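The structure appears right after this line, and notes come after that.
A single protein chain has been removed from this complex, and every other one stays in its place.
The chains carry the letters A and B, assigned in the order they are written, with residues numbered from 1 in each.
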Amino acid sequence: MKKKKVKTRNLVLTLIVLALVIAYLAFLQANSMQHSYAITIVERSCIYAVAAVSMNLIIGFTGQFSLGTAGFMCIGAYVTGILTIPVDMRDQIYYLYGMAPWLHDVHLPLGVALIIAFALCAGIAYLIGWPILRLKSDYLAIATLGFSEIVRAVFGWDGLGPITNASYGVSNIPAFTSIFECVAICAVCIVIMGLLIHSSYGRAFKAIRDDDVAAEAMGINLFRTKELSFVISSAFAGVAGGLLAVFMRSAVTSTFTVALTYNILLMVVLGGIGSVSGSIIGAFLVTGSQEWLRFLDKEYYWSDLFKNLAGTAFGGMKVPLLRNGFRMVIFSILLMVVVLFWNHGITGSKEVTWDRFAAFFAGRKRKKTAQEAKK
Amino acid sequence: MKKKAVALVLIGALAASLAACGSSSGSSSTSAGTSADSAAASSGDNTILFGVFEPKTGENGGGGSQEELGIEYANSVRPTVTVDGTEYTIQLDWQDNQSDKTVAVTAAQKLISDGVVGVIGGYGSSVCIAAGSYFQDAKIPAIGTSCTNTNVTLGNDYYFRTCYLDPFQGEVMANWAIDNGYKEVATIDNIGNEYTSGLVKTFTDSFTKLGGTVVDAETFQTNESDFKAILTNIKNSGVTAVFSPTDYLYAPLLLNQAADLGLDVQWIAGDTWYSNVLIKDAGDNANGVVADTFYSEGGNADFDKGFKEWLNADQSRLSTNLDSDAIVGNHAVAYDAYMVLCDAIESANSLDGTAIRDAIASMDASDGFACGPYKFDENGDAIKNTSYICDIENGAWTYKSTETVDE
Partner (left out) sequence: MSASYFLQQLLNGLSLGGAYALIAIGYTMVYGILRMINFAHGDVFMMAGYFMIYSMAVFPWFISLPFVIVCTIVLGIAIERAAYRPLRTAPRMSVMISAIGVSYLLENLANYLFTAMPQSYPQIPALKHVYTFGDISVSRVTILAPVLTVILTVVLVMVVNHTKLGMAMRACSKDQETARIMGIKVDSIITITFAIGCGLAAVGSILYFTDRNTVQPYSGSLPGLKCFVAAVIGGIGNIPGAVIGGFIVGICQIAITAAGYSVFSDAFTFVLLLIILLIRPTGLFGEKATQKV
């Protein structure tokens, strides 16, 4: 009886939150001109959330420290970009190399292009996973980082110019028709990964993460399971890359450097390694605060902040520390603090659920009553 | 078996949902923008915003800062515009695009949501190409300063520019090389940089047409700092001149490392190398470098005098200009871009983006510019046929000749 009540409560709460989110998105969409900045932040966060969850799948749930995310995003971005740019823009974009004739008139809708990106990344991940996944921890990390750099070089190679436009990248990719399109695709991707993690496959992933010898003894095929996790994670990273290309309306190799991988790793670590909801929260938090904290990058005089200081000697002084780049310093210090003192991140390895919320508040209440009782 | 079925269903669901999302996207690709009027009105009754889209940091930070000086000076000369009898104060909305295409998109979006009337900038073609389609979708006119690549304005009705284009610049430099007896040259191209690649291509085309040969075409990647391998190749090819229209960043590296290798050639570069920093960074190795520029000091006495006074009035301006009051082409084109936007607003007599755009497109003005007159062709490029060639002699940029190409 009580369990049922809790379930209905959870369902109602979920629906309310969903309705609020949709209402917010609809509001942004209706006033897209004034809120184009907010829209970019929401879209970018959603796309990074997909990338973060996909990275979490391999790092957090399967325990394989793979840093190839940026490479797969690069593949996804170029594939999506090349297939979706309007045919009449192509000659102008490929003015240096001329587009390959067989590709010139191939134009696909975004959804199909993303599926092709998904499939291609899955295929490549399958091929390279075969040798690479036999490596362990640090070696796997450096090998996947290396793979990511190789991908960047291949796409930047002028020999492939007629297909990829080399490192000039493809531009003029049609934008999302509305914020809903972007958010919906991201939501679908995350839900699929979430379902996978909660299936028996997901349990096999976690078994490998926690103790691979024991997992093998339980009859889990170590290599096949790792490979599955790697393939799915990479494929969704590819989709995230494709979405990022549509979002930026261009795909260039210089976007997909090691720094991008580190940035996504930051989201995963901050959110909580081994938690889907943690990664989503991490993605929104990092992307959002990187924008909100922009004021840290601007130089201010004290009189700008406190109007009554205007004219005084103090008011004419600059606010110390605030200067271009300070935002990222604060950010990296934050990351180090999380890594060193709070290595569970925001959510730890558990998911955010209504029950946890309830328990969180109930726990507080209980503590309070306990304290009062003491008095 | 069950697992496989679940997996198949999942993949099927993904495919279906993505396809459903995708099929609706094919039809219309641009979001409808409302007129800029309403947005502008929200930022205050009698102030309007001009967006400044320049790199303050990153590889082009130096050039961007110089253009910002030009814009700031223009703003001090002409702080208001009059529309419909109302005088509007112009406020500048500075957004740093960090010379980075990804940041450029965010900066452009910020300008759009701030409700700017028009955008000025910027330095470097790559960032302008990345941001251009956003300005077009939002129907906000943008006036490029020193983005010389063809693709900035091509196919974009809302992007204009006050500088000349790469095909013209490439032709000018090819003419100069031939006129000065360099029949065989090497080129250095930065793969991934539209400015450099575009210029190398047009230079090579014109140079070959004029009877010269590009003996050695070398390339390097963005952010490279070791040029010894390619410079050794050039040395081995035995050419006497090198065309290297790279971003400024690479100029001192190339010159210094060439000196280490004993490579003694005539360096020919584009407008980016025309900077006083080069003399500071490369010292004696910079002597003899030839570059072209949009404007050479002495071209417009009023502008020179006013700008120098303004620069010298504030120590921080001078230090931004590397402690010198020398005027470079970037100051002039940035100043002109601001003036073009003001003129267009007044002649359109409206703050509506489309009206301003039309006014720029039909503009034919000659007064109040540093290197005018201004008239724009159907692509939105200022019609210009003059370039100033300068070289470094005894540690200072020296005017050499004026090159004209008839179209």
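Throughout what follows, a contact is a pair of C-beta atoms (placed from the backbone, for glycine too) under 8 Å apart; a residue touches a chain by one contact, two chains touch by 3 or more.
Model, not experiment: these values are computed from the prediction.
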{"item": "Contact residue for the chain not shown (choose from A:V269, A:A283 or A:I346)", "value": "A:V269"}
{"item": "Among A:T14, A:N31 or A:S137, the residue in touch with the chain that has been omitted", "value": "A:S137"}
{"item": "Residue among B:G118, B:P167, B:G198 or B:P252 that touches the chain left out of view", "value": "B:P252"}
{"item": "Absent chain, residues of subunit A that touch it", "value": "59, 63, 65, 131-132, 135-139, 141-143, 145-147, 149-150, 152-154, 156-158, 166-167, 258-259, 262, 265-266, 269, 273, 323-326, 328-329, 331-333, 335-336, 339-340, 343"}
{"item": "Touching residues (missing chain, whole complex) on subunit B", "value": "57-59, 61-62, 98, 191, 218-221, 223-226, 228-230, 232-233, 235-236, 249, 252-253, 256-257, 259-262, 281"}
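Here is the rule we use: only the chains that are shown with their structure count from here on.
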{"item": "Whole-Å gap between the CA centroids of subunit A and subunit B", "value": "32"}
{"item": "List of subunit B residues in touch with subunit A within their complex", "value": "3, 6, 10, 13-15, 17-31, 33-34, 38-39, 42, 56-57, 96, 101-102, 105-106, 109-110, 112-113, 115, 129-130, 133-134, 137-138, 150-151, 154-155, 191-192, 194, 197-198, 201, 219, 221-222"}
{"item": "Subunit B-touching residues of subunit A, taken from the complex the two chains share", "value": "32-38, 40, 86, 89, 92-93, 95-96, 108-115, 118, 156, 158, 166-169, 171-172, 174-178, 181, 184-185, 188-189, 192, 195-196, 199-201, 248-250, 252-255, 291, 324-325"}
